[in-house]
Every structure is written in C-alpha cells, then in structure tokens.
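Of the protein chains in this complex, one is absent; all others appear in place.
Labels A and B are assigned to the chains in the order they are written; within every chain, residues are numbered from 1.
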Amino acid sequence: MTVEPILSTTALEKRFGGVRAVAGVDFSLQPGELRCLIGPNGAGKSTFFKMISGQLKPTSGEIRIAGHDMLNAEAYQIARSGIGIKNQVPDVMNGLSVRENLWLAAASRHRGAAIGRSVDRITERLALTAILDRLVGELAHGQRQWVEIGMVIVCEPRIVLLDEPAAGMSDEETVLTAELIREINKDMTIVVVEHDMQFIRRIARTVTVFHQGRILIEDSFDKIAADPTVREVYLGRSGGT
Amino acid sequence: MIPEFSATAARPPKAWWWSVIALIALAMVMLPYYVDIALQLDLSIIFVFALLALSMGFLWGYAGILSFGQTIFFGLGGYAYAVLALNTGMTGLPFLGALLIPVAFSALLGYFMIYGRISDIYLSVTTLVVTLIFEKSIRSTSGPEYVIGSVRLNGQNGIPGVPGLTLPWLDGAPLSIEGVFYLTAGAMLLVYVALRLLLTTRFGRVIVGIRENERRMELLGYDTRLYKLGAFVLAGGIAALSGVLYALWGNFVAPEMFNLNQAAQVVIWVIVGGRSTLIGPIFGTGIVQYTSNWLGTVGVGQVTLVLGIVLMVFVLVFPRGLLPTIGDAFGYVRRRVAGRGATR
Partner (left out) sequence: MLTVENLDSGYGSIPVLTGLSLSVSQGEFVGILGHNGMGKTTLLKTLIGILPATAGKITFAGNVITSAPAHRRARAGMGYVPQGRGILPGLTVRDNLLFAAAAVGARRSGQLEEALDDFPRLKAYLDRPGGALSGGEQQLLALARTLIQKPSIVLLDEPTEGIQPSIIDEIVDQMKGLRQRRGLTILLVEQNVDFIRALSDRVLLIHKGTITNEFSVDALTDTTAMGDFSSVEH
C-alpha cells in the first residue's frame, strides 16, 4: 500500500555553529499514524520538531506536508496547513487565564459562536472546568501541559506533534494522557517524543529511534525494546519496563 | 505573583461603566457653562496630551510594544495640518490629510521594524531615534529655501498662525475656545471608548495574546506581524489626532513637538497612571500636567527635578502605576470583607 505521506522530510539537517544537531533525517509519516520518537538526550528530537513546525529554519534538506514544500514557510503558515505542536517546556500565555488561552487557540480556527462551543467542548474533555479562570502562570507544571495540549487539539490540526506530553504528570495523569492521545488519534496523525517507556508502550505502534541527529532504527515497540544497540545507547538496565 | 499587565481586558464593559461614561460626557457638555476660559484651555491641552498618552499606553500595555516615538506621529500630524491648512485655506480636508500622512508613515516605519523582526528593545530605540531625526531636520529648516507650497517651515521658530478649524454649520468662523474644548474632550472620550471596545474584539484579544507569547500565537496560526503592525498603525493614528488637535489648540506648531523632552513626558504620563489600563494614561497625564502647572505657579522653580523624583517614586513604590495600584487595594479590601463574611 503506497499512500502519499502526510509528512515527510528528506536529508533534513540543522547545524548550530559546528554542531550538527540534526544530521540528515529521512522521515515519513502516513495519515492516521501514531508514531513515537525516542532517543538519548541531545539526539536532535526537539530540534527536528522545531524545524517541522517552523520555529527553526533548517540548514538544508526538504520538508513536505501533504505533498507541499514547506521548507521556507513561516510558522503561522505551517500551523494553518494543519500542524499543531506542544513544545517541551510549557509554552502558553502565562499572564492570561485558562479560558483566554483556549479562546485564543480556538479563535485561530473558528469564527463567532463556534469559538465558544469548541472551548466548552475541550474544557469538558480535559476536565479543566475548575481551573478555567485561573492564570495559567499560577498552575502546576502538569496542569499547564494539559492546557497546552488542549490548545493544540482545539485547533483541530491534521498532524499533532507532542514533545514530552507526560513530563510533570503523575502516573494516573499519564494514563489519562495516553488515553487522550489514542482517542484523538482517531481524527489526527500524531508524533510523540517521550522518555517514559511505560507511556510509550501504552500508545506506540511504530517507534523511531533518534541517535546523534540521525534515525538509528524504526520498528515495533517490542523489537525496539529488545534491540541491543537501543539498550546500550538509550534504555540502560531498566530495559524499557 | 503580581501580573505585569492586566489580564481582564477581554471582558465587555458592564452597565455601570457605560453610565460613568455617559455622566462624564454630560459633565463635559455642561462644563463650559460653569468654568472660565483659562480652565477650559488648561483642560483642553490635558485632553490633547491624554490622547498621546493613550496611544502609547495602548501600544505598550496591551500590544507589549514600547514605542518612545509616538511623538513622531504627534509632530507629523501637527506639521501636516499646519502646512496643508495654510496652503489650501481650507481646514476640514487638511484635518483628514494630517491624519493620513502620519498613518502612512507609521505603516512604513512599522513594516520595516516588525517584518524585519527586530527585537523589542531595538524597536524602542529605533522609534526614539526617528523622532530625534525629525526634530533635528525640522530645526535646520530656518532658511527661505525650506518651503512647502507657500508655507515656510521656519526651523526653530515653528509655524505660527495655524488656522483654527472652521465648520460649515458655524458660518465659516473658526472654532472658539469653547469649541476646541468640546472637540478635544469628545476626541479623547471617543478614542478611549473605542479602544476599550476594541480590546473585547478578536483583534484586541489576539494582540494581548501576542504580548504574552508571540511564538505560541504564531504556532496557533496567527500572522503575528500583521497584528502588531495593525496595533502600531492604530496607535500612530491616535498620536496623529493628538498632534492635529495640538495645532488647533495653540494655532502653532514647533520642532519641540518631536523632541526628547516631549517623548519622555509621554512615558512619564503612562508610567504614573499605569500602563495596564486605558484610563491610567489619561489620569497620569492629568495629574502630571496639573502638578507641573501648579509647581510652576507656586514658584518651586525646579519643576523637572520634582517631576523626576515623582517618577522614580512611582517606578519604585507603585511599579504598576497609580490606577492599577488603587484597583488592587480595592480588590484586597473587598476580598477581606467578603472573606470575613464567609467565615462568620
């Protein structure tokens, strides 16, 4: 089966001074996939995400979203083409309330009364009602992550990039996040960067391993967890339990 | 944590707010019947400067753009009106033209700064430098070769005899002092109400979002540069209106409209009143202008020194400005009272 990939990169590269943070990545994502991206610290995962979302300009290579060349597009154009991203560190409007944050996200997609309706829907879905009028900057780390995830989904993107969505969340909240990700995967294509292997096991179908700015291996979770190279460079003795 | 800016701007004004606005409008209408001409003149110029402060307060407090150069558009507005009105002998069309010229210039300047993605601090410095360039250039136009149409720019001395606004229904007579009072009061009140309502719209909420986190707003799909440019041009237009009204008030324009002193005063008005509100800059202008007039009349002499000390006290003791601090105090008392009621 050859469907046109919804997102693909060819020989994508990013240099910071002499450092090649991403050193030639050929990545391809089919519509409807739920892909997990793992790899050692400094392997280039976040840099890769930032290039796809337009926050960093690649040094060379190619980025295609649904067949369109997006290499030189502005971040807002990429967002409008249907890519939503949750960055690694909570990236929200700290001085505004949760309601206002969600409203601004929804208003980038909808007009008029539809904005309020989609804010209500996402509030209910993520159980944010109790903190709706709190300033986001005063919330706990994990709560801000939820708000940011809510802001991403309310825009109804085609592709969702989640950089460490379970960071700062308790085990129970992590389970809820995994459920949420599987649920939104019915409508959206998703790429997740995470270090929490229990979390990866819960959601993963295909796992891509980054190492030193390149793709080391791409396979099913079980094969990746058993791979000796992956164990050596990434998992260590805990072995993905 | 005290939020640096106000977060509640998006709420539509309530009925009490409209009542207060209506009362103030009524008071303005009645005022000339009860006070003398000197006070009307004093109040008119405070309203003119309050507009200038509003343009900066809106841009700084809500869009997060600190522009020291609102005096660019203030001065341009004043000079454009003077030159157009003296050349054409008309006043109505020059009034409009004097708004359009600074607006066009603010769009050009704003485009290069905002689409060039220069950082916030460089934007502040650039605006300051541009207003000083205008001041120096106009100061050096004293020679007879600097003429636009039939009007000499006169360098340091400025342009005297700028005609007052004539309205067709007033039989072609220029606006009286009372008329200027109504014009400036009405302009200030209208701009204030318009800005307050604008903040509840999509545009207003988006610029506040950009102030809080521009990158996140871009990642949500907003072309943040377009919104910032919109806010910059709008503020430029308000400053231009203030400049035209200044020319109408004094029948005179001079290079001082652009200078550092004038630019710094706008900042002081806004800081004293509080940039996280729209009403703050208006009150800040009133208080500072009234105080400096009063200091002048009682013969303190060192007006600038005293104002400087006042500014430092404000920055250190009330960093959010007068009105937000008063608002906080009210909120604190109200919570205390409500809290006691709840525990009983």
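Heads up, the rule we're going with is that contacts are C-beta pairs under 8 Å (C-beta built on N, C-alpha and C of every residue); 3 or more make two chains touch, one makes a residue touch a chain.
Keep in mind it's a predicted model, so treat the numbers as computed, not measured.
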{"item": "Options A:78, A:136 or A:235, residue touching the unrepresented chain", "value": "A:235"}
{"item": "Residue among A:6, A:85, A:115 or A:139 that touches the chain left out of view", "value": "A:139"}
{"item": "Interface with the unshown chain - residue positions in subunit A", "value": "16, 19, 39-47, 88-89, 131, 138-143, 164, 167-174, 195-197, 233-238, 240"}
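We adopt the following convention: only the chains that are shown with their structure count from here on.
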{"item": "Centre-of-Cα separation between subunit B and subunit A, whole angstrom", "value": "44"}
{"item": "Partner subunit A, residues of subunit B touching it in the complex", "value": "1, 3-5, 7, 10, 202, 205-206, 208-209, 212-213, 215-224"}
{"item": "Residues of subunit A that touch subunit B when the two form their complex", "value": "53-55, 74-76, 79-80, 84-85, 87, 91-97, 100, 103-105, 107-109, 135, 137-138, 151, 155"}
